[in-house]
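All remarks here apply to the structure that follows.
The complex is shown incomplete by one protein chain, all other protein chains being positioned as in the whole.
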Amino acid sequence: MSRPAGRLTLILLLAPLLLWLTLLIVIPHAAMLFVSLRERVGVGEYAFGLGNYLTFLAEPLYWNTFVRTAWMSVLATALTLLIGFPVAWHIAKIARGRARQALFLACLAPFWASELVRTYGWMILLRESGVFSAVLQWAGLAEGPVEMLYNDVAIMVGLVYTSMLFMVVPLVTTLDSLDDSLIEAAYDLGASGWTILREIVIPHARPGIASGCIVVFMMSLGNYLTPILLGGKSSLWFTGLIYDQFITRFNWEQGAAFGFLLLGLSSAIVWAGLRLSGQSLRSAMARP
Amino acid sequence: MARSTLRAVAALAGAALALGAASASAETLRLLTWGGYAPDDVVAMFEKETGHKVEVTLSNNEEMIAKLRATGGGGFDLAQPSQDRIAGAQAEFGIYKPLDLSRIDAAQFIPSMLEATKRNTTVDGKVYGVPHVWGTSGLVVNKAKAPGVKDYLDLCDPALKGRVSYRLKRPTLIAFAFAMGEDPFAAYADPDAYKAILDKVEKKLVECKANVKTYWSGGDEILNLLRSGEVWAAMAWDTGGWKLNAENPDITFVAPASGALGWIDTFALPKRGRADDAAYAWINFVMRPEIAARITASAGNFTASKGADAFADPALKARFQASFPPEAIDNIKWYPPVPAGLEAMEGAVLDRVKAAQ
Partner (left out) sequence: MTDTPDLEAVRLTRRFQDFTAVDEVSFAAPPGSFFSILGPSGCGKTTLLRMIAGFLEPSSGALRIKGRDMVGVPPNRRPVAMVFQHLALFPMMDVGRNVGFGLRQRRVPSAEIERRVADALERVGLPGFERRRVDQLSGGQKQRVAIARAMVIEPALLLLDEPLGALDLKLREHMKVELKRLQETFGATFVYITHDQSEALVMSDQVAVMNRGRFEQIGPPQELYYNPRTAFVAGFVGDANRLRGKVLRREGDAVEVADPAGPPLRAAAASAGLAPGDEAELFVRPEAIRVSRQAEDVAGMDNVFACEVRDILFNGANSRINARVAGSAREFDVAAPQTGEFADLRRGERIHIGWNAAAARAFAAEPAEPGKAQAEEGAA
């Protein structure tokens, strides 16, 4: 029909998306940016400046917490990939019919409970008076109660458990699309299993690996409950700092600045990761 | 304990949605309070008697302030912050409106407590809070395993390595300051002096860290840790100690030698609350002695209601008396109002303690 009518349709079709982007993403972020640039001078008095950002740079505690959070998130991502890959391989290439559905469901099952319940579940398992400790004592492998909670390993377990599905789903999708005859051809030409994995399977699955890793990394970095509840007395997590600034310190300005730093630094890490693995964000997102 | 930084944003959105509903006579009272302060039976009785509806949101001091700040004092019609946390928050964020004392039945309150609360919550000559529930924090101790714990510093006894828990929050700083012979309340007005005290406390808390199993953050969490025997001594609320005492006589609340810390939770009106009638009706309703006794039964703490003692559970009274001989009651350190900005200084200390190895 006429061009103006076509454009109107387009605008109407785009309206929900634009509204969503504006109301829930652009405006809150703009407001946060504005807040983060305010410095508290005295009671109820504020001035514009970068002070809140400088605090982050000046205080090693904040820096260290960020580095620790990022490093543990990278580790959690790597572990999730390491555990998730064989699982995804099994689902995509080996399991058939019912077994395949059951496996998928098993990955999904943790998400029927809320994150809080899941985390408490791990606390029940890992705590000194918990299930694992009791089993170890019963089996004679431990003399007395064993505390497995309140340390970084417990955080890692919780993060990997929470992230597994988000790694497995994109991996299954890409591995599903890998033609079995490519693997057979490589095998036939004399390649070992390891070579096939390195030269055929991983290059093919790269977009899935990249999108899974991005999601898991961002989820781990932004996780709050798991590190706070499972982590030990010295365990700092960057989101915890943001929470403390907003809620217990009433320092929204600092909290907002931390929020923006988290956004910026995590984006930088994802970008660097993509560059290192020779991927672009577009190819990683094309086949989620 | 399910907190998230998104809470503030959610509160904002919730407030915007709630703007639609309001009526003149039968109002909906959106109550921002603590667990146990608005038990279901009391809410039902109130709704039946007045026709108002009550929506209860459970929270704590910090979250109450954060929520009200996020909405500029909207989203709730009645809040119950501790008396020491009103003046500072009001001066800085202006989130409350003054109380109309003529609409509150003063005769139902214990006079001394009412006067003290009014004094502590006065900003620019206007009163912002009246008392409701009071209690203390001190030590909850498993006497069978840690008989020697009498004061906060005893928590740092090497014999209790890995068997101690407390919160990483401001009451811990205050408690340790008193136990170290300082008077932090006297130093509230003098930032330098307060800083010096905090430095001492920080050093002590870092030293003491080896003893800590975990820093607890929720009431149920610390009760579980004590109940299971994983923690032998903790800094916690008196009610928690009495509750565990009922299950296991070895565990009870101990008023520390340097004094328990006394808190009073109040009633305060958020600035943009829209159901003042219902709010005043609720205050006068729950301060009735027989209702107040029900709240004591549910929360475990006593109230500022005059004559409610007569209705209170004798077992609870006995536990209270066992923990608080008369001299211990006199030794309770009541929180004075926190000056605005003090939390930032304390926060930095808490961060460093948490980060210390």
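Think of it as A and B in the order they're written, each chain with its own count starting at 1.
In this section, a residue touches a chain if its C-beta (ideal position, glycine included) is under 8 Å from a C-beta of that chain, and two chains touch if they have at least 3 such contacts.
A quick note: this is a predicted structure, and the numbers were derived from the prediction, not measured.
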- Message: Let's see if you follow the contact definition: name the visible chains touching the chain that is missing.
- Response: A
- Which of A:A109, A:V153 or A:A185 touches the missing chain? It is A:A185
- Query: Any idea which of A:R38, A:R68, A:R100 or A:H204 touches the chain not displayed?
  - Reply: A:H204
- Query: Of the residues in subunit A, which ones touch the absent chain?
  - Reply: 179, 181-182, 184-192, 195, 199-200, 203-204
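In this text, only the chains that are shown with their structure count from here on.
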- Expressed in whole Å, how far the mean CA point of subunit A lies from that of subunit B is 36
- Note on the structure: Listed in rising order, the residues of subunit B that touch subunit A in the complex are 1-5, 7-9, 62-63, 65-66, 69, 89, 91-94, 162, 169, 209, 212-215, 217, 228-230, 340-341, 343-344, 347, 350-352, 354-357
- Task: Going by the contact rule at the top, pick out the subunit A residues touching subunit B in the complex.
- Result: 28, 43-44, 61, 64-65, 116, 127-129, 147, 149-150, 224-225, 228, 232-234, 236, 239, 241-252, 255, 259
